[in-house]
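A single protein chain has been removed from this complex, and every other one stays in its place.
Every chain is named by a letter (A and B) in the order it is written, and numbering of its residues begins at 1.
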Amino acid sequence: MPGQDIAVVGFAQSPNVRSSEATTNGVEMLVPIFHELLASTGLSKEDIGFWCSGSSDYLAGRAFSFIAAVDAIGAFPPINESHVEADAAWALYEAWVKIRTGEVDTALVYGFGKSSAGQLRRVLALQLDPYTVAPLWPDSVGVAGLQARLGIEAGSWSEREMAEVAARSRAAALDNPHAQLSGVVDVEQLLAAPYLADPLRAHDCAPITDGASAIVLASGERASQLCERPAWITGFEHRIDSANLGARDLTTSPSTSGAGRAALNGKSGVDVAELHAPFSHQEIVLRQALQFGEQVRVNPSGGALCGNPMFSAGLERIGHAASQVHSGSAGRVLAHATSGPALQQNLVCVMEGSDS
Amino acid sequence: MSRHLAAVLGTGQTQHTTKRTDVSMAGLCREAIDRAMADAGLDWPDIDAVVLGKAPDLFEGVMMPELALADALGAPGKPLLRVHTAGSVGGSTANVAASLVQSGVHRRVLAVAFEKQSESNAMWALSIAPPFSMPVGAGAGGYFAPHVRSYIRRSDAPEHIGALVAVKDRRNGALNPYAHLRQADISFESVRSSAMLWDPIRYDETCPSSDGACAIVLGDEPTGDAARNPVAWIRATAMRTEPTTFAGRDQVNPQAGRDAAAALWRQAGITDPYTEIDAAELYVPFSWFEPMWLENVGFADVGHGWKLTESGETEIGGQLPVNPSGGVLSSNPIGASGLLRFAEAAMQVMGRAGEHQVDGARTALGHAYGGGSQYFSMWVVSSTKEW
Partner (left out) sequence: MTATSSASIGSAPLRAPLDIGFDYTRSLGPLLSEFMTGLAARRIHGVRGSDGRVHVPPVEYDPVTAEALTELVPVAAEGTVLSWAWNPEPLDGQPLSSPFAWIFVRLDGADTAMLHALRVESSEQVRTGMRVRVCWAERPVGHITDIACFEPANGPASEQPAAEPGEPVTMMTAPVHLRYQHSVSAEESRYLRGLAEGRLLGQRCPVCGKVYIPPRGACPTDGVPTEGEVELPDRGVITTFCIVNVPFLGQRITPPYVAAYVLLDGADIAFLHLVLGCDAEDVRMGMRVKAAWRPREEWDTTLRNIDHFEPSGEPDAPFDSYAQHL
């Protein structure tokens, strides 16, 4: 099938931390992970056919904040490069398309963000309609709370199920050395905590996280040379929903369903899924949209609830999912990334080992 | 994996001007989109994916405006990508859209780029001085003027070359109904007597600040073959980046631009761009960048670009008309400026450039650059599939 020849062959990330000393141009977070990634694949920067990154000027508080990030590459001689103002999962998509044109056979994709530099939930209000919504400064937690209650009252999920997502995520993150939050927590205990923004409690909301991550893509034989068990991309799709929050059924995610259907292309039996859900109820929305059965292991990394580095958290999901293939512990994996308020935009990447 | 053919099926642009206070951001985009769709003879259900390009979000005060614009872009239920590569973004937007077709992923793609500079003040957004920095305070002209001086020194160019470019581009702009500045009466003398803003750059040698948008519709080979009107076949695309500053960087003739051009000509099978290209839309926000880019992309030898300009060969009717649309010197909606170059190149080979049509143009270059002359994107389009 188309696209079968491109694989994730390497992944590296910085630790997810509440507040990094790094600059908002990402250089300090990126330098070590580029070195790690190139060393692990045996590539040099000159071997990389295409570079693509994702980041946000509003996270940094100034225009053209991504420009200095190429210093971390050592981008001379000049590089074949592009940038998306979105989570780097979309940069990975652009790179995957680039490889499919046949112009290049490798790509290095990175995302970075220092959410702690500003007031994240207020900054994100600037993603809303600039005429009739953003001037009210609805913060991202408030918007998520409106979505959560819709589902609670429609019977699509409960506060207990939301707490169960949080507890499972924290426990899974014990195995993820880069996670910001982890631990064994009791659902009853979580439910006994006061609301942060009724109906959301602290455990329902992703923490504020600084971080960066990077992935190497390669095609065909090149991929097999670079990685013992490449995570072959068998489906890569993304969709967006209307910006009109009040006209959407926020208890569902048609863009996730559409992207998932197209990316899976009739296949079933995903072993592991990494879902980018910054709020606990959003994981439930996504599982429902992707029609996951009980057998799918969701977010063995702990997911965004244990570390949500803006503009790289989606790429990180793809990296963690690919790692499951690299290690041989999963055959088919699905990774998801989201962007925009209340899961407006969603991306699904399905990867497989060679023998699945 | 191999490259599929892709074609520009239609183009559209807004009326560019200082303040488009008659429309919202969505309305501005749609003015260009609706024209591009009509030019392509397509409707919304025909579009598989949308790519939006725009320079910094701080210009409009909207974070990732493609999210709020999704409905206006006809994107719900479809893939929507947002590209941002500084001033070259419009060109990158076209190239990314082209790759969606060239990869075989999509059949028909809408690419849109816009800037509504009047929502704020670009000078403000670009001159936010972070703590600990020492702004010398000169604006975009102040950034580029020293490099223009370096060019003049290195090439021994006579100082009137910049004015020649300004006169040519503004007169060309007068032939373009969408241009922001349409100055048929501009003269060499009037440019030479305009205020010296950033010595050696004069007022009439600088681009305006514009609101505007541009859109193109791309299709795959069967769609291009079936189109009722002539299409522009995308023959090659290239993008290159280098750091803003580094020890020994050539800021007059940046390596990234030379590398992008070399890759472009190689991919297009062009060995002598000067004779093989019929029209070029170069990103020239300050007049002197015409001779600088003529050398950088390989139309002229190093140090000789100004001679080409001086000879008149870059005028409409010359061997290599440069910016027959009037270029960035006549309209500069920053994020859209690159896509306008790419669209205008396509319009030339489609034979739909109206009064600024270059007779018999079959192969054309679209070019954009951004940041501190460090981001480059280019494409070559042709009127036929065989070249």
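Basically, contacts are C-beta pairs under 8 Å (C-beta built on N, C-alpha and C of every residue); 3 or more make two chains touch, one makes a residue touch a chain.
Treat the numbers as computed from the prediction; the structure is a model and nothing was measured.
Within the full complex, the residue among A:G111, A:P130, A:P207 or A:G235 touching the omitted chain is A:P130.
The residue from B:S2, B:T21, B:N229 or B:T384 that touches the chain not shown here is B:T21. Across B:L5, B:A138 or B:A262, the residue that sits in touch with the chain not pictured is B:A138. From the options A:A12, A:L43 or A:I73, the residue with contact to the chain not on display is A:I73. For subunit A, the residues in touch with the chain missing from this view are 21-24, 27-28, 30-31, 34-35, 45, 58, 60-62, 70-76, 116-119, 121-123, 126, 128-139, 141-150, 153, 195-200, 242-247. Residue-level contact of subunit B with the missing chain is found at 19-27, 30, 44, 58, 60-61, 71-74, 76, 118-121, 123-125, 128-134, 136-139, 141-142, 145-150, 153-154, 195-201, 243-248, 250-252.
Just so we're on the same page, only the chains that are shown with their structure count from here on.
Each chain gets a centre from the mean of its Cα atoms; for subunit A and subunit B, those two points are 33 Å apart. Looking at the complex, you find that subunit B touches subunit A at residues 1-4, 24-25, 54-65, 67-71, 75-86, 92, 95-96, 99-100, 102-105, 125-126, 128, 130, 238-244, 246, 249, 254-256, 259-260, 263, 371, 374-375. Contact residues on subunit A toward subunit B in their complex (touch as defined above): 2, 5, 51, 56-58, 61-64, 66-68, 70-71, 75-86, 90, 93-94, 97-103, 123-124, 126-131, 134, 219-220, 237-244, 254-255, 258, 339-341, 344-345.
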